[in-house]
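A single protein chain has been omitted from the complex, and every remaining protein chain is retained in its original position.
Chain lettering (A and B) follows the sequence in which the chains are written, and residue indices restart at 1 in each chain.
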Amino acid sequence: MSDNDIVKRADFIFKNENDWEEVLTKSLARTPNELINELISSELKGRGGAGFPTGLKWKLTSELKSDDKFVICNADEGEPGTFKDREILSRVPFKVLTAIALCGYVIGAKQGFIYLRGEYFFLQQELKKAISEFEFFCKEIKYDFKINIFMGSGAYICGEETALFESMEGKRGEPRNKPPYPTAYGYQGKPTVINNVETLAHTFTIFKYGAKRFYDLGVQFSRGTKLFSVSGDTPKPGIYELELGMSLSDFVDDFGDDDTKAVQVGGASGFLVPRKKFSATSIGYEGKLVGISLPTGGSMMLFNSSRSMFNVLDNYLNFFAEESCGQCTPCRVGCQQLLKGIKAVKRGEKPASYLDKLLSLAETMQYTAKCGLGQSVANSFTSIVENFREEMIY
Amino acid sequence: MGKKVKITINGQPVEIDKGTSILDAAKQIGVIIPTLCYHKDLCVAGNCRVCIVEIAGQKRLAPACATPCEEGMDVLTNTHKVRNSRKHIIELLLSEHNADCTSCYKNGNCELQLLASEFKIMNQDFIHLVPFRNYTIDDYSPSIIKDDSKCIRCQRCVRTCAELQSVNALTMAHKGEYAQVTTFFEKSMNDVICTNCGQCVNHCPTGALVEKNYIEEVWAAISDKSKYVVIQTAPAVRVGLGEELGFDPGTRVTGKMVAALKRLGFDAVMDTDFTADLTIMEEGSELLSRLRKALAENDRTIKLPMATSCSPGWIKFIEHLYPEFLDHLSTCKSPQQMFGALVKTYYAKARKLDPERIVSVSVMPCTAKKFEAARPEMHDSGYRDVDYVLTTRELAIMIKQAGIDFTRLEEMHFDRLMGESTGAGVIFGSTGGVMEAALRTAYELVTGREVPFDKLNITPVRGTEGIREARVKIEKPKKEWAFLDGVELKCAVAHGLVNAKYIMDKVKAGKADYHFVEFMACPGGCLGGGGQPIPTNPDIRQRRAIAIYAEDEGMTLRKSHENPEIIKIYNDFLGHPLSEVSHHLLHTKYTPRRL
Partner (left out) sequence: MKPIAELVKDLADRYGRQRCNLLPILQGVVEQEKYLSEYSMFEIARELDLPVTEVYGTATFYSFLECKKMGKYIIRVCKTITCSMKGERQILMAIQDMLKIKIGETTQDGKFTLLETNCLGFCHKAPAMLINNEVYTELTPEKIREILSSYLHDKIIGGEHVG
C-alpha cells in the first residue's frame, strides 16, 4: 500500500507463508460438508467469468453418485487483458494444488487435472515439479489423489467449460449443449467440478482463514477480493488484488489519469465504460449500472484519448471471428457480419443507420448463441457502438 | 415408461415423458418448430439455432431440439423475440450461402429456401460473405458433387458419414470464420475413402451435396435416332418414385413408372428385378458350391461367411477398409451390372441389334451405382456395360420436364426378355430381401421343399434392427446335398455401413459364426438409398418397406428359379449357373484400395 493507492489493496493470494501442508492436513480432518458450508458462507463466486457460486458447485457435484468424478482447474486463461492465472500458477502453485485436492476430497474425486493453455508451456516444468512434491506429500498423509497437466494447443474457446472437456477428450473444442451441466455431466460424461485458477486460490484462503475473513471484504453480492489484470494506457500495469465493489472512477483515479477515455472491464467479452459513466459504475457481480455484470476474469484495459474506439472494436471482433469454434450460426456468421459491418460503415459503403441493424444482430447473438463466447460479443459491441457512435462513422 | 412432466407450450398444457425434447413435445400437440440441423436419423447437434424458443423466466432463448422438458416449463414458440431472432438466424445463413436458387439443383427442395420463404426474408441487408472465400466445386467423383459455397455447416453430413456409415469421409475442420465441412486435407471426395453411398446427399438440407446427374446425357441418347436406348429399373425405385410426383411415401407406382419411361422415349423398358432373380441363381449356386467345398471336402481355402456383393457402397467400403477379406465376397456382379453385360450380348443377339447402337441406362435408388458403372472391369460385354445411371430423383425430373402427368398414367408392363421377375427379385429393394430371396431358392434346391415359412415370408430376416440373424436348419436334403443334413445355415443381415463394420470386425477377429451375410450400405437397404427422394427418415423408409413386401406378395411367382425368362436365358444362352459364359459376363473381381 502506498499513498497513491485509492482502491484498497489486499494480499491473500500472493502472500506465501509456505503453510499449504498444514492447511491441507487440517482441512482433510474436517468433513466434506463442513468444507462446503465454509465455501457457501463465504459467498465466493467463480473468478473466471461466469461467477457461479463455488460452494454450490462443489455441493451439487458431491451429491451425485458416480464411480468416477473429476476436478479440473481451468488454466486456459485467454481473455484479452487477463494474465493473473499465470502469476498464481508460477508464484503460489501449492495453493492451487491444495485446493484441487480438497475439492476432490469434498466431491469424491480421485483425480484432478490442470488444463494449461499451450501458450503457457514454459510453466510446465516448474509446475510438474510442484505436483511431484505435492503428490509425494499426499502419499505421506495417506491421501490418494493424482494431479495431471493437460496442455492446450492454442484455442481461446477451450476456456469454456464444456469445450474444455471436449478438448480433453481428444476432440475439437466445440461447446456442448447445456443442460446437462458439468456438475452432472462433465469430463468423460462424469460429474466434474471445473474451477478457474483464481477461484481455487481463493478457496485456499477461505479454508485457511475461515469464511468470515473473506466475506467481510467486498460488498453485498460481491464478497471478497479479486485479482485485477491492469494494462493499456496506465502508469501502473500489473496485477492487483483488490476488494470487489469499488467504483470505476476510484479505480481510474488510482490506475488511470485525466486522459483516460474509457476502460474495458472484463476483456473483449466485457464492457467498455466511457469516462462519463465511470462514477456510475462499480465493479462486482451485480453492479449498480445497467449492463455491468461481473468482470470476466478481472481484465481492466485503459484507453487514453489517442485511442480509436473503432480500432478497439475492430480488434475485438477480429479476435472473436477467429477464436469462435464456428459451430453455431449466430456466432460464426454473426461475428463476421459485425466485423465487416463496422468496416463498411466506416468506409461509407453502408449508411450510419446500418449500425442499428448490427446492434439488433448483436442482441440476437446474445440470446441465441450456443455458448458464452457468442453470447458475450454484444457486451463490447453494444457498449462501444452506443458510447462512441461517432467514432464508428467518421 | 418413465416419469412424466407437465409443461405448457403457448399456454397449452402438455404431459410428456421426462427428458422429451421441447421439439418433440411440441409435435405432440401440433406445434411445429422449424429446424435445420436436427434430423431424426442422427444425434442432436443443436448448432443451427433455428429451433430456438422462449422459456418464460429465461433471458436467453433455448434450442428446442436440445432442451429437455422440465416440470413446470412455460414454453413460448412464437413471441416477437423468437420470430425476430429466428429471422436473424436465417438471414445470417443466407449471407454465408451462395443463393443462386434458380440455377441450383436443389431448387424447390431446399430446407433453407423453405425457411427463407416461410419467414419472408425480403430484406437481406447483411453483407454477402461468399465472395470473400475461394470456394471451388468438387465434382471429380462420378457420384457426388460437393459445393462448399452452399454449406450451412449444419454438420448433418458429418454425423451421417460418422454415425450411420462409420466411413468418416467428412469432418468439420478449422474454426471460426474458416470452419467448414471437408475431407482429409481438403482433398476431392474422389480421392479419400468415400463409398459413394450418397447418404450425405440424402441428409443435406441444401444443395451443398448433390448427386452428379446425367439427365442431359440420357436425353441426348434418347433423341439420337441411331441409338437404341434400353433402361432397367431397380426394385426400390418403384416404391420411392411416387414421392417426387404427388404420391404419399410407400405408394407402389410400378405400372405408372413403366408407362412414364415409355413416354420418355426409351426403346426398351426392362427390369433389374430380372437380373436380381438371376443373381439369386448364380449366388445361390456359388454359396452351395462354397459350402460343399468347405463342409464336405474340408477345403480350408474357402472363405466363410460369404458376403453378398450387390451393394456398390458396401463393395467400396470393404475394398478400402477390409481389403484382406475380399475373398469373402460373392464373385457375382450386382443385378445392375449383370443386366448391363447381358443387354449388349444376350439381348442384342436376340433382338438382332448391333451392340454398338445400344445405350444401356439404369434408374437406381443409389448414387454408388454411378461409380459402379464406371469401374474399369465392367466392360465384359465388349463395351461399357452400363452407360448411364440415373437416380430416382433424376428420373422424376425427366418425367416433369417431359410434361407427363404421372398421376394419370395408365399402368403398363415391362418389355419381354429381361423384364419378367418374381417376388424374390423385388424384395432386393429392402434390407433382408437378398437373404430372403436366396433362401427361398437355395433351400428348395437342396431339399426339394419350400422354405418352412408361412406364405414364403421369412420374417426373421425382415425388420429394421441394424443386424439381424436367422438360422435355417437343413433336414432331409436331396441325395447330392447329403453333406448338409442337419446343418444349421447361419445367416445374418446388416444394413447401414456402421453395422457392416461391426460384422467385419467380428470376421477380422475370427468370431463371425455365419455362413452367409447380406450387406447393404444404406439404412433400410436400397429403399433408403442415396438416390431416393429427399427427405429420408425412419417412418418414410418403413412405408417403402411395407410397399416392397406387398409388391412381393402380390406377385404370382415368388421364387427366382421359377422365373420363365430366367429358365429361358439359361437354356438359350448361359447354360447353367457358374458356367463359363456366366463367369465371363456375370462374375467379377474386386480391387483392394488404400487411401
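Methods note: contacts are C-beta pairs under 8 Å (C-beta built on N, C-alpha and C of every residue); 3 or more make two chains touch, one makes a residue touch a chain.
Since we're looking at a predicted model, the values are computed, not measured.
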item	value
Among A:Glu77, A:Glu160 or A:Glu198, the residue in touch with the chain that has been omitted	A:Glu77
Candidates B:Asn10, B:Thr171 or B:Thr464 - the one touching the absent chain	B:Thr171
Contact partner of the left-out chain, one of A:Asp5, A:Glu63, A:Glu126 or A:Asp356	A:Glu126
Residue among A:Asn33, A:Ser132, A:Asn315 or A:Ser360 that touches the chain left out of view	A:Asn315
Sole residue of A:Ser27, A:Ser167 or A:Thr225 that reaches the chain not shown, by the stated touch rule	A:Ser167
Residues of subunit A (touch criterion as defined above) contacting the omitted chain	77-83, 85-86, 90-91, 117-123, 125-126, 150-156, 167-173, 188, 229-233, 237-239, 264, 268, 299, 301, 303, 307, 311-312, 315-316, 318-319, 322-323, 325
Interface residues of subunit B (partner: the chain not displayed)	162, 167-175, 183-185, 192-193, 595
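One rule holds for everything that comes next: only the chains that are shown with their structure count from here on.
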item	value
Separation of subunit A from subunit B, taking each centre as the mean of its C-alpha atoms, in whole Å	50
Subunit A residues touching subunit B - in the complex, by the definition given at the top	155, 157, 172-174, 177, 179, 321-330, 332-337, 340-341, 344, 354, 357, 360-361, 364, 366-370, 375
Interface residues, subunit B side, partner subunit A - complex	44, 46-50, 52, 59-61, 63, 66-68, 81, 84-85, 88-89, 92-93, 95-96, 125-127, 129, 152-153, 155, 172, 174-179
